[in-house]
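Starting off with a structure, shown below.
With one protein chain withheld, the remaining protein chains of the complex are depicted in position.
Up next is subunit A:
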Amino acid sequence: MNIHEYQAKQIFAKYGVPTPRGIIANTPDQAVANAGELGGNIWVVKAQIHAGGRGLGGGVKLAKNKEEVRELATEILGMTLVTHQTGPEGKLVQKVYIEEGADIKDELYLSVVLDRAAEMPIIMASTEGGMDIETVAEKTPEKIIKIAVDPAYGFQGFHGRELVFGLGITDKAEQKKMIDFASKLYTLYMENDAEMIEINPLIKTGSGDFIALDGKMGFDDSALGRHPDIEDMRDISEEDPDEREASQYGLSYVALDGEIGCMVNGAGLAMGTMDTINYMGGTPANFLDVGGSANAETVAKGFEIILKNPNVKAIFVNIFGGIVRCDRIANGILEATKLVDVNVPVIVRLDGTNAPEAAEILKNANIDNVIAATDLGDGAAKAVAAAKGE
């Protein structure tokens, strides 16, 4: 689960990681009031969406008076912000964060993320803050410092020294502040079961203070159960409504732009089914993993969600039953044809646990647009042909 910048900064503040003062706003009036409450004579108006690249997309702007705060908040609220992380459809901005202006001397980059290879969290830092860090990593990888921290021992003095000397920080007081910053960030990463924290830019002010000017945080979904405070930060409006509805039924669904609806058990086989459809000259309309506890109700729901997509011209049900029993899926298909108007051909391949029973169920039901397939290749070929109207 991801959270907004302003929420990440609330967590930072709780752990003593310095952030600029800011207040969230839902309307231009609130934005102006927030600027007044913060005081000063310069403010930053920042779109709050779950994606990076907001600045380049026009979602972060500087206001030099309250009238500009109003103008910018009016412009940004309600805009559909497209960045390289939102996909071409972009994301609707529903909140703006009004933040006090900062005295920026240097821009750095700092993140904490799990290094799968080292099997421990890694702190990454760079002097090239404020830029697209992926470009930095690609073109000048030597400018990124990576420091793995073993949770068995935690953040030690040497981690801090590697960090500050790596960043070229020579002033003693500044070194101390940066080490303190990184140490607190590591602690909050661990204590909150974060998946990643990224601060870009982390600024050094004219007076030598380090401040998190931005903040992105993602969390391990499997650990949210022990962090109700973080679960409360969930912003449902940032999630796709169909994906969310699907997840309530134990289905994992992602919409795509093709013509063949897919219903598969297991993420790997679901991706493999999409790959096979592509290979055979068709296009998948979605990724849908029915999970290990599929039953008649969830299968019917899956059909309903797939058929909401008007581009779907055929549905390929591809199940290799291990835990999932094929007879339950077959009953789900029958159930679905009663509940939902299944008006496209449905190609069904059921293999594994209770496959013969399932075949019998479908055969006896004798539904018009259900076509049986013998294996994955056969099913994909029939689905591609059906989608083309052949």
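In the analysis below, contacts are C-beta pairs under 8 Å (C-beta built on N, C-alpha and C of every residue); 3 or more make two chains touch, one makes a residue touch a chain; residues count from 1.
The criterion applied here is as follows: contacts and distances are computed from a predicted model.
> Since a chain is absent, check the UniProt entry for it and pick the matching name: "Iron-sulfur cluster assembly ATPase protein", "Succinate--CoA ligase [ADP-forming] subunit alpha", "ABC transporter ATP-binding protein" or "Transcriptional regulator".
For the chain missing from the view, the UniProt record says "Succinate--CoA ligase [ADP-forming] subunit alpha".
> Looking beyond the chains shown, say which of A:37, A:67 or A:134 touches the absent one.
Answering carefully, the residue with contact to the hidden chain is A:134.
> Which of A:71, A:115, A:235 or A:357 sits in contact with the chain that's absent?
A:115
> Just to verify: which one of A:265, A:298 or A:331 makes contact with the chain not shown?
Spelled out, the listed residue whose C-beta touches the missing chain is A:265.
> Under the stated touch rule, tell me which residues of subunit A contact the chain that is not displayed.
Its contact residues with the unshown chain are 2, 50-52, 85-87, 111-117, 119-120, 122, 124, 132-134, 137-138, 144, 150-152, 190, 193, 195-198, 200, 216, 218, 220, 222-223, 225-226, 254, 256, 264-269, 271-280, 284, 287, 292, 320-323, 351-353, 375-377, 380.
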